[in-house]
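Only a single protein chain was left out; the remaining protein chains are all shown in position.
Moving on, here comes chain A:
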Amino acid sequence: MAAYMSAGRSENAFSTHDFVPEWAQEEVSTGTTIMAVEFDGGVVIGADSRTTTGAYIANRVTDKLTPIHDHIFCCRSGSAADTQAVADAVTYQLGFHSIELDEPPLVQTAANLFQQMCYRYREELMAGIIVAGWDKRRGGQVYTVPMGGMIVRQPMSVGGSGSSYIYGFMDSNYKPGMTKEECLHFCTQALALAMERDGSSGGVARLAAITEEGLERRVVLGHQLPKFSNT
(Lines give C-alpha, C1' and ligand atoms only; values in the text may rest on other atoms or scores of the structure.)
Protein backbone atom coordinates (compact mmCIF):
# COMPACT_ATOMS: atom_id res chain seq x y z
CA MET A 1 0.00 0.00 0.00
CA ALA A 2 1.24 3.45 -0.75
CA ALA A 3 2.36 5.05 2.48
CA TYR A 4 0.61 8.36 2.89
CA MET A 5 2.81 11.28 3.86
CA SER A 6 0.93 14.15 5.45
CA ALA A 7 2.18 17.72 5.66
CA GLY A 8 3.33 16.74 9.08
CA ARG A 9 2.94 19.26 11.82
CA SER A 10 0.85 21.92 10.02
CA GLU A 11 -2.40 22.97 11.65
CA ASN A 12 -5.47 22.54 9.44
CA ALA A 13 -8.01 24.94 10.88
CA PHE A 14 -10.61 24.07 8.31
CA SER A 15 -9.75 20.54 7.57
CA THR A 16 -11.05 18.97 4.39
CA HIS A 17 -9.87 15.73 5.93
CA ASP A 18 -12.95 15.23 8.06
CA PHE A 19 -13.77 11.91 6.44
CA VAL A 20 -10.23 10.67 6.21
CA PRO A 21 -9.22 8.54 9.20
CA GLU A 22 -6.66 10.02 11.54
CA TRP A 23 -4.05 7.45 10.74
CA ALA A 24 -4.06 8.50 7.10
CA GLN A 25 -2.95 11.95 8.15
CA GLU A 26 -0.02 10.75 10.22
CA GLU A 27 3.50 10.31 9.03
CA VAL A 28 4.73 6.79 8.46
CA SER A 29 7.09 5.80 11.22
CA THR A 30 9.21 2.81 11.94
CA GLY A 31 8.74 3.21 15.71
CA THR A 32 10.72 0.17 16.29
CA THR A 33 13.29 -1.96 18.02
CA ILE A 34 16.62 -2.49 16.32
CA MET A 35 19.88 -3.90 17.60
CA ALA A 36 23.31 -5.05 16.55
CA VAL A 37 25.95 -7.12 18.36
CA GLU A 38 29.58 -7.72 17.44
CA PHE A 39 31.16 -11.11 17.82
CA ASP A 40 34.52 -12.47 16.83
CA GLY A 41 34.26 -12.88 13.09
CA GLY A 42 31.22 -10.76 12.32
CA VAL A 43 28.06 -9.10 13.56
CA VAL A 44 24.49 -10.11 14.29
CA ILE A 45 21.76 -7.59 13.57
CA GLY A 46 18.09 -7.74 14.43
CA ALA A 47 14.89 -5.76 14.10
CA ASP A 48 11.14 -6.09 14.57
CA SER A 49 8.82 -5.78 11.57
CA ARG A 50 6.19 -3.16 12.38
CA THR A 51 5.66 0.11 10.48
CA THR A 52 2.93 2.39 11.81
CA THR A 53 1.01 5.43 10.64
CA GLY A 54 -0.40 6.65 13.93
CA ALA A 55 -2.32 3.72 15.39
CA TYR A 56 -2.57 1.81 12.12
CA ILE A 57 0.05 -0.80 11.30
CA ALA A 58 0.91 0.04 7.71
CA ASN A 59 3.22 -2.91 7.27
CA ARG A 60 3.45 -5.83 9.70
CA VAL A 61 6.23 -7.65 7.88
CA THR A 62 8.64 -4.79 7.22
CA ASP A 63 12.28 -5.50 6.57
CA LYS A 64 14.24 -2.87 8.48
CA LEU A 65 17.59 -4.52 7.84
CA THR A 66 18.76 -2.83 4.65
CA PRO A 67 21.85 -3.92 2.71
CA ILE A 68 24.23 -1.08 1.94
CA HIS A 69 26.92 -3.26 0.47
CA ASP A 70 27.80 -6.96 0.34
CA HIS A 71 28.98 -7.12 3.94
CA ILE A 72 27.46 -3.95 5.37
CA PHE A 73 23.91 -3.49 6.60
CA CYS A 74 22.01 -0.77 8.32
CA CYS A 75 19.11 -1.03 10.79
CA ARG A 76 16.60 1.78 10.32
CA SER A 77 14.45 3.48 12.94
CA GLY A 78 12.47 6.71 12.89
CA SER A 79 10.66 8.08 9.87
CA ALA A 80 10.34 5.39 7.20
CA ALA A 81 10.69 7.88 4.35
CA ASP A 82 13.73 9.63 5.83
CA THR A 83 15.61 6.42 6.54
CA GLN A 84 14.84 4.94 3.15
CA ALA A 85 16.03 8.10 1.43
CA VAL A 86 19.23 8.30 3.44
CA ALA A 87 19.97 4.60 3.00
CA ASP A 88 19.48 4.86 -0.76
CA ALA A 89 21.81 7.85 -0.97
CA VAL A 90 24.51 6.14 1.12
CA THR A 91 24.19 2.92 -0.91
CA TYR A 92 24.90 4.89 -4.05
CA GLN A 93 27.82 6.80 -2.55
CA LEU A 94 29.37 3.69 -1.07
CA GLY A 95 29.00 1.68 -4.27
CA PHE A 96 30.74 4.41 -6.19
CA HIS A 97 33.49 4.69 -3.59
CA SER A 98 34.03 0.93 -3.64
CA ILE A 99 34.47 0.93 -7.43
CA GLU A 100 36.96 3.77 -7.18
CA LEU A 101 38.92 1.91 -4.51
CA ASP A 102 38.63 -1.41 -6.32
CA GLU A 103 38.09 -3.22 -3.04
CA PRO A 104 35.26 -3.77 -0.57
CA PRO A 105 34.49 -0.65 1.51
CA LEU A 106 35.10 -0.36 5.23
CA VAL A 107 32.17 -0.39 7.67
CA GLN A 108 33.58 2.77 9.18
CA THR A 109 33.29 4.49 5.81
CA ALA A 110 29.64 3.55 5.48
CA ALA A 111 28.95 4.70 9.01
CA ASN A 112 30.62 8.02 8.40
CA LEU A 113 28.63 8.58 5.22
CA PHE A 114 25.45 8.07 7.24
CA GLN A 115 26.73 10.36 9.94
CA GLN A 116 27.58 13.16 7.50
CA MET A 117 24.13 13.07 5.97
CA CYS A 118 22.29 12.74 9.29
CA TYR A 119 24.25 15.61 10.82
CA ARG A 120 23.97 17.98 7.87
CA TYR A 121 20.22 17.52 7.63
CA ARG A 122 19.61 17.00 11.34
CA GLU A 123 16.80 19.60 11.48
CA GLU A 124 14.83 17.98 8.70
CA LEU A 125 15.48 14.33 9.35
CA MET A 126 14.09 11.96 11.93
CA ALA A 127 16.38 8.98 11.57
CA GLY A 128 18.16 6.75 14.05
CA ILE A 129 20.42 4.27 12.31
CA ILE A 130 22.69 1.44 13.36
CA VAL A 131 25.35 0.52 10.79
CA ALA A 132 26.90 -2.93 11.15
CA GLY A 133 29.00 -5.21 9.01
CA TRP A 134 32.23 -7.02 8.44
CA ASP A 135 35.39 -5.86 6.72
CA LYS A 136 38.86 -7.28 6.37
CA ARG A 137 40.61 -4.57 8.37
CA ARG A 138 38.69 -4.64 11.63
CA GLY A 139 36.34 -7.63 11.42
CA GLY A 140 32.83 -7.25 12.79
CA GLN A 141 31.88 -3.69 13.76
CA VAL A 142 28.79 -1.88 15.01
CA TYR A 143 28.42 1.90 14.69
CA THR A 144 25.42 3.75 16.00
CA VAL A 145 24.26 7.00 14.39
CA PRO A 146 21.35 8.25 16.53
CA MET A 147 19.13 11.27 15.78
CA GLY A 148 21.21 14.40 15.74
CA GLY A 149 24.04 12.86 13.81
CA MET A 150 26.64 11.64 16.27
CA ILE A 151 28.63 8.50 15.59
CA VAL A 152 30.06 6.07 18.07
CA ARG A 153 31.36 2.54 17.76
CA GLN A 154 30.01 0.12 20.37
CA PRO A 155 30.31 -3.65 20.86
CA MET A 156 26.54 -3.75 20.98
CA SER A 157 23.81 -1.22 20.38
CA VAL A 158 20.02 -0.98 20.54
CA GLY A 159 17.81 1.68 19.02
CA GLY A 160 14.27 2.70 18.29
CA SER A 161 11.31 3.31 20.56
CA GLY A 162 11.36 -0.23 21.93
CA SER A 163 14.96 0.00 23.00
CA SER A 164 14.19 1.84 26.26
CA TYR A 165 12.53 -1.27 27.66
CA ILE A 166 15.49 -3.54 27.11
CA TYR A 167 18.41 -1.49 28.39
CA GLY A 168 18.28 -3.34 31.69
CA PHE A 169 18.09 -6.73 29.99
CA MET A 170 20.91 -5.78 27.66
CA ASP A 171 23.19 -4.51 30.43
CA SER A 172 22.73 -7.64 32.49
CA ASN A 173 22.83 -10.25 29.75
CA TYR A 174 25.43 -9.02 27.31
CA LYS A 175 28.89 -10.46 27.79
CA PRO A 176 31.82 -9.89 25.46
CA GLY A 177 33.15 -12.90 23.57
CA MET A 178 29.83 -14.54 22.66
CA THR A 179 29.61 -16.92 19.69
CA LYS A 180 27.39 -16.31 16.69
CA GLU A 181 24.65 -18.61 17.99
CA GLU A 182 24.72 -17.01 21.44
CA CYS A 183 24.41 -13.59 19.83
CA LEU A 184 21.46 -14.71 17.74
CA HIS A 185 19.76 -16.14 20.82
CA PHE A 186 20.45 -12.99 22.82
CA CYS A 187 19.04 -10.78 20.05
CA THR A 188 15.92 -12.92 19.69
CA GLN A 189 15.21 -12.68 23.40
CA ALA A 190 15.84 -8.95 23.55
CA LEU A 191 13.62 -8.28 20.53
CA ALA A 192 10.85 -10.46 21.96
CA LEU A 193 10.91 -8.55 25.25
CA ALA A 194 10.83 -5.18 23.53
CA MET A 195 8.08 -6.21 21.13
CA GLU A 196 6.00 -7.36 24.07
CA ARG A 197 6.14 -3.97 25.81
CA ASP A 198 6.40 -1.41 23.01
CA GLY A 199 3.23 -0.74 21.05
CA SER A 200 5.21 0.50 18.07
CA SER A 201 7.24 -2.71 17.78
CA GLY A 202 5.90 -6.11 16.84
CA GLY A 203 5.28 -8.65 14.12
CA VAL A 204 8.18 -10.98 13.42
CA ALA A 205 11.79 -10.77 14.51
CA ARG A 206 14.18 -10.44 11.61
CA LEU A 207 17.80 -11.38 12.24
CA ALA A 208 20.91 -11.49 10.11
CA ALA A 209 24.46 -12.65 10.73
CA ILE A 210 27.20 -11.05 8.63
CA THR A 211 30.58 -12.73 8.44
CA GLU A 212 33.43 -13.03 6.00
CA GLU A 213 31.60 -15.90 4.27
CA GLY A 214 28.56 -13.75 3.64
CA LEU A 215 25.09 -13.24 4.94
CA GLU A 216 22.72 -15.51 6.83
CA ARG A 217 19.17 -14.26 7.37
CA ARG A 218 16.64 -15.65 9.78
CA VAL A 219 13.03 -14.89 10.60
CA VAL A 220 11.46 -15.80 13.93
CA LEU A 221 7.69 -15.78 13.53
CA GLY A 222 5.41 -14.35 16.20
CA HIS A 223 4.36 -17.65 17.73
CA GLN A 224 7.95 -18.90 17.78
CA LEU A 225 9.26 -15.97 19.81
CA PRO A 226 10.39 -16.81 23.34
CA LYS A 227 7.71 -16.31 25.97
CA PHE A 228 8.32 -14.99 29.45
CA SER A 229 6.37 -15.99 32.49
CA ASN A 230 5.11 -12.57 33.50
CA THR A 231 3.77 -11.48 30.12
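Here, a contact is a pair of C-beta atoms (placed from the backbone, for glycine too) under 8 Å apart; a residue touches a chain by one contact, two chains touch by 3 or more; residues count from 1.
One rule holds in what follows: contacts and distances are computed from a predicted model.
K.L.:
Which choice in "50S ribosomal protein HLP, mitochondrial", "proteasome endopeptidase complex", "Hemoglobin subunit alpha-like" or "Translation initiation factor eIF2B subunit gamma" gives the name that UniProt lists for the one chain left out?
P.N.:
The record for the missing subunit names the protein "proteasome endopeptidase complex".
K.L.:
From the list A:Y56, A:Y92 or A:F228, which touches the chain that is not on show?
P.N.:
Spelled out, the listed residue whose C-beta touches the missing chain is A:F228.
K.L.:
Which residue from A:P21, A:G95 or A:G168 sits in contact with the chain not drawn here?
P.N.:
Among A:P21, A:G95 or A:G168, only A:G168 touches the chain that is not shown.
K.L.:
Touching the missing chain, which residues of chain A?
P.N.:
Residues 154-156, 164-176, 189-190, 193-194, 196-197, 228-231 of chain A touch the chain absent from view.
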